[in-house]
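Dropping a structure here in structure tokens format, bear with me for questions.
With one protein chain held back, the other chains of the complex are shown just where they sit.
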Amino acid sequence: MDPTPFIGLSAILFTIGCIGVLVRRNAIVIFMCVELMLNASNLALVTFARVHGNLDGQVAAFFVMVVAAAEVVVGLAIIMTIFRTRRSASVDDASLLKY
Amino acid sequence: MTSSSASLFPRLAEEGGHAVPVIHQVPADGVFALLWVIIALPALGAAIILLGGGNRTKGFAHLLGCATVLGSFAISLVSFFALLGRDETDRSVGQFLWTWVDAGSFRADMALLYDPLSALFLLLITGVGSLIHLYSIGYMEHDERRARFFGYLNLFVAAMLMLVLSDNYLGVFLGWEGVGLASYLLIGFWQHKPSAAVAAKKAFVVNRVGDIGMALGTMLVFATFGTVAFAPVSEVAGEAPTATMTALGLLFLLAACGKSAQVPLQSWLLDAMEGPTPVSALIHAATMVTAGVYLVVRSNFIYDYTEVAQTAVVVVGTVTLLWGAIIGCAKDDIKKALAGSTMSQIGYMMLAAGLGPYGYAFAIFHLLTHGFFKANMFLGAGSVMHAMNDDVDMRHYGALQKAVPVTFLTFAMGYLAIIGFPGFSGFWSKDKIIEASFGESTLVGLCALVGAGITAFYMTRVMLMTFFGQKRWEEGVHPHESPKIMTVPLIVLAALSVLGGLLLFGDFVTDWLTPAVGAVAHHELAFAPWVFSLIVTVVVAVGVTIAWLTVGRNEVPRTAPQNVSFVTRAARADLYGDALNEELLMRPGDRFVTGLVGFDDKGVDGVVNGTGTAFAGMSGTFRKLQTGYVRSYALSVLSGAVLVVVALLAVNLT
Amino acid sequence: MTTLAVSPLLSESVGDFTKPSIEYFDLSPLLIIIGVALAGVIVEAFVPRRLRYVVQTLVAVVGTIAALVMTVFVALGLEPRGDNAGFGAIAAEGAIAVDGPTVFLWGTILVLTLISVFLFAERHLEGGVTAFAGQAAALPGTEAEREASTKGLEHTEVFPLMMFAVAGMLLFPASNDLITMFVALEILSLPLYLLCGLARRRRLLSQEAALKYFMLGAFSSGFFLYGIALVYGYAGSMNLGDIAEAVSGTIGADPLLLGGIGLLAVGLLFKVGAAPFHAWTPDVYQGAPTAVTAFMAACTKVAAFGALLRLFYVGFGAARWDWTPMIWVVAILTMATGCVLALTQSDIKRMLAYSSIAHAGFILTGFVGLNAVATPGTAELTSLQAVLFYLVTYGFMTIGAFAVVTVVRDSSGEATHLSRWSGLGKESPFVAGVFAFFLLGMAGIPLTSGFTGKWAVFTSAWQGGAWPLVVVAALLSAVAAFFYIRVIVLMYFSDPVGEGPTVVMPSVLTTIVIAVGFAATVALGVVPGPVLDLAAHAGQFVR
Partner (left out) sequence: MAGSSTTLQTAYFGSYVPLLAIIVVGVLLVFAMFGGNALLRPSHATPEKLLTYECGVDPVGEGWAQTHVRYYVYAYLYVVFAVDAVFLFPWATVFAGLGWVSVAEMGVFIGFIAVGLVYAWRKGVLTWT
């Protein structure tokens, strides 16, 4: 199997996620971009599992999903608190701490 | 520890006919078992006073402070005589306390080395220290934080004793940092004065520069020899490559420059005079500032193998002795004039230490006599200030010899000693250094000779401005002699200033130091030693005469003591009145001095302060990068990731 | 727990599936802490509100002590393994390595946790409630918040959250495969994100800190995960031992491996707060409740450095010459950033944050020191030993310093602005003295543990041939001394501004924390021998 297209796709997804984190202001969207990065990694893991012919990568992908789910729970809780306090989900508004 | 030098017949490294001594320790027994107590007593005193707090210890802190140091002095004295009674080969006593750091091959012990060199230092530190403690009882009488002052003084003494008693470089470093801390605390003791706080900070920062040398030097010693203890290092020092020894020598020289206020790290010492006068006497004249000389002499087994570093020491010493002397001429503040003189005298010691076996013993000899007479003069200056309501400007003094007779007489003893009046202690010690430096190089010898002349000039100026001439006192000043508790130490120190030269009687001090620094080597000189003594005496006489002609002879009669600014102006006009002197000597000299002082303030301080400012500026600029926006932080993470990956790929895929 | 064992758990043919075995004894400290965390959740669900605080504190303290005791037993039972002077065993089907360094780090983390629990449980300073938000769901400045505050509500959930974080910290340096490491990273991070946002006062700052920490933490763990994928693609296994074999069997450098090393390093260096991944540190340390800051600064750093050491020494040990230059660059950048930026800080917590960045740089200096994969029998100071020791000294100093920060207060809570600290020496010489001592320790003045620690890492770096790095580090520690001294000058040599700071007498809990931190800093400075010995006996990582 030629893994290049899969790895390429995963790299593109990772890059999009990465750039998304940098250019978007909405905390939820940034967070979705992080999830995109995690899923790009998942794709790479599964591809490599296929290349190497063992299941470690696939099992790892399951763990990543679990972790991502836990992260969602914590992350949304934090974002929601901020939103309720400030009536804004823009990460640029939360910049009292600086210098 | 004591078994580390197993051989009973120490291998003597021959170099230029001089035997580099190998430290061979014998275990501590008898009175030497008490060595640790010498350090522990003042440390305990400091702990009780500082941890107990000022209010609770107010009643007894000064007594406790004096008692601990006197106790240390007593033990030092007994140990000294016990050491005197031993054979020359058994005079390095090692006491192992506990293993401080033991990490794999790296091992440093908390262990003490008591040998002739440290014995002399102990006597100086605890002896002069005791006198200064006693003096401080009177001097600090009216200061409500006197208890804390004594706590700091005790802390200083303990750290200084640690410095000279440790048997390894790490222990020296511990003491080194300890005295730096105590010095910092004491310079800034009158913290309500911004100038004192600034001076304290400056001293600390400049000293840190030197400390880098000490730390790196210690690490290099360990990396080279696998140990930091003096004894094993001295055994194998001859086998190390010269380049390493040179690096070590230069690093320790950097350290010495910081602690001993040598050019180019000298700038802090003048500002350090913001501290109370006993501090100036104890720390910034008699003991701490000589730590650099101690380090160089103690590391003789390193310097003897590296001519480059030795030459560097000589150059630093020579430059400093002139630099300090010239600054001393320009200062009107009595303490600053004395501080300039301290720099200059330590320059002499460094010069002697840089001469290697020709000068180690004389460096220590001069260090001792200087400890006596400079402590004497600083305390004398303190006594004068006490009399003059803490005024330090010599232009407000004059004609004090009647008002404070004891101070005057004791100060005069110190004065005669420092200019090298024949028979006084300074004469013997400085004369030897000048003689030895002529053996090294005529240029260095001439510089040392000129330095002696300038010393005579500015010390005479101080003497004349303070005690002779017309009264130029501030309004409402009624000079009075200090209490007994202050004058008795002055008298003792004055006696020592006069008699200190006796140490050289029968070559006692040089023979005594032989086990620690090696036998004194002698150059072939062009003239007999007494000719040199004569020349030095003549040069000193010339210096005194010039001072008399410029300062002493030209007094303005009937100056009104009430009118301060007029007095000051008159004194200045008086000082520069003689047209001939002005044109030929004072004016150019003054300009030169002003230039030097200016360079000292702007150039050298500028470098220190400038570095600080540069860092602060950088800090101020870069903190703007911390914008507070998550996304810009994420960008820095991303750029970091790119940096890391690129660094990896660049290294590996080229 | 069963499922944490990743290795050939699921093979293509189900037929040859063998039951995984779990070494319950070796893992007992970890399991106890997880149990304590769960017990905390149960307590929260069933115990009446007024009793919760006491019960939660007791559960946490007793559980931590039990875990500590088990750690000692585990340490005593370690057996030599392999041929590289290591002790210990690989547990849970290769997922967890219980070896000397692991046990040493477990002990360190648990002791630091124990005193952090005391700091969490402090109630005197806020007048009978903990320093955590009364009701996190109530909006700041609303009626609901005032009501929660008058009722004396408090979130005792902080204790189980903390215990979950500790569980992650214990697992992190012990994990012997990449996915376990990733899971541990998240277990330790997620509760910390929440804890950061739970301050009782200055809640906007606290919430902002939580948001920033979370966003950047998630971002960096994305990099970490992609690094895992790349290394897995290169080696065909997640197991550190297998990766090491693959690395040493390779000729030349593989972009997959190098990329993987780089991205994994990003995730770990983020957690230790190394530049240029440090940007979160000052903001989060400043915004988080001070007790959390103390806990996080000390324990997270210990755990993350443990993981960094294990990953790079065990997994990528053979590629040492490939990644050393990278660590050099990061170390210098980190020290410079920490030392320089701390100079102009005006908030004490923020200054301590930059100081902790600088410390991370110093530890990284030791990290590139003498190779940890030393030949058996040689008694050199390895970088592993030096770093372990430094972590202990750093942990105690940091917790102690932050504990002092909690007691210096004014009407609006902790007085963290530096100007409020001027004249503290007159106001409260004892507190100022202790704080000055911690600062001197961080500056590395002799007779404090900071000096011995710096000495150890610098020596090991020097022996490893990294002397230029040591020279830079020595220069920068001189710069660092300046800003520590600045605070001391401020406390002693400046007059109080306005009515000046007040020192609130804390309960015995915080007093214990400060006393332990102080004692450890003195003891490790004067007689560091025993702890250094312990670090030396920890031996090497096993694989």
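Chains here go by letter, A, B and C, matching the order in which they are written, and residues are numbered from 1 within each.
One rule holds in what follows: a residue touches a chain if its C-beta (ideal position, glycine included) is under 8 Å from a C-beta of that chain, and two chains touch if they have at least 3 such contacts.
Predicted model, so just to flag it, every value in this text is computed and none were measured.
Of the options C:Val41, C:Val329, C:Val471 or C:Val527, the residue whose C-beta touches the omitted chain is C:Val41.
Against the chain not shown here, chain A presents residues 4, 7-8, 11-12, 15-16, 19, 62, 65-66, 69, 72-73, 76, 80, 83, 89. Listed for chain C, the residues touching the missing chain in the whole complex are 1-3, 10, 14, 17, 19, 22, 38, 41-42, 44-46, 251-256, 321-322.
Heads up, the rule we're going with is that only the chains that are shown with their structure count from here on.
Annotation: B-C is the more contact-rich of the chain pairs A-B and B-C, by number of C-beta pairs in contact. Distance between chain A and chain C, defined via averaged C-alpha coordinates, is recorded as 25 Å.
Here the spacing of chain A and chain B, counted between their Cα centres, is 63 Å.
Chain B and chain C have centres, each the mean of its CA atoms, that are 44 Å apart. Residues of chain C in contact with two or more other chains: 211-212, 215, 219, 223, 282-283. Within chain A, the positions touching two or more other chains are listed as 18, 21, 30, 91, 94-98.
Interface residues of chain A, counted against chain C in their complex, comprise 3, 7, 10, 14, 17-18, 21, 27, 30-31, 34, 37-38, 40-41, 44-45, 47-49, 51-60, 63-64, 67, 70-71, 74-75, 77-79, 81-82, 84-86, 91, 94-98.
Residues 623-624, 626-631, 634-635, 638 of chain B touch chain A in their complex. The touching residues of chain A, counted against chain B in their complex, run 18, 21-23, 25, 30, 91-92, 94-99.
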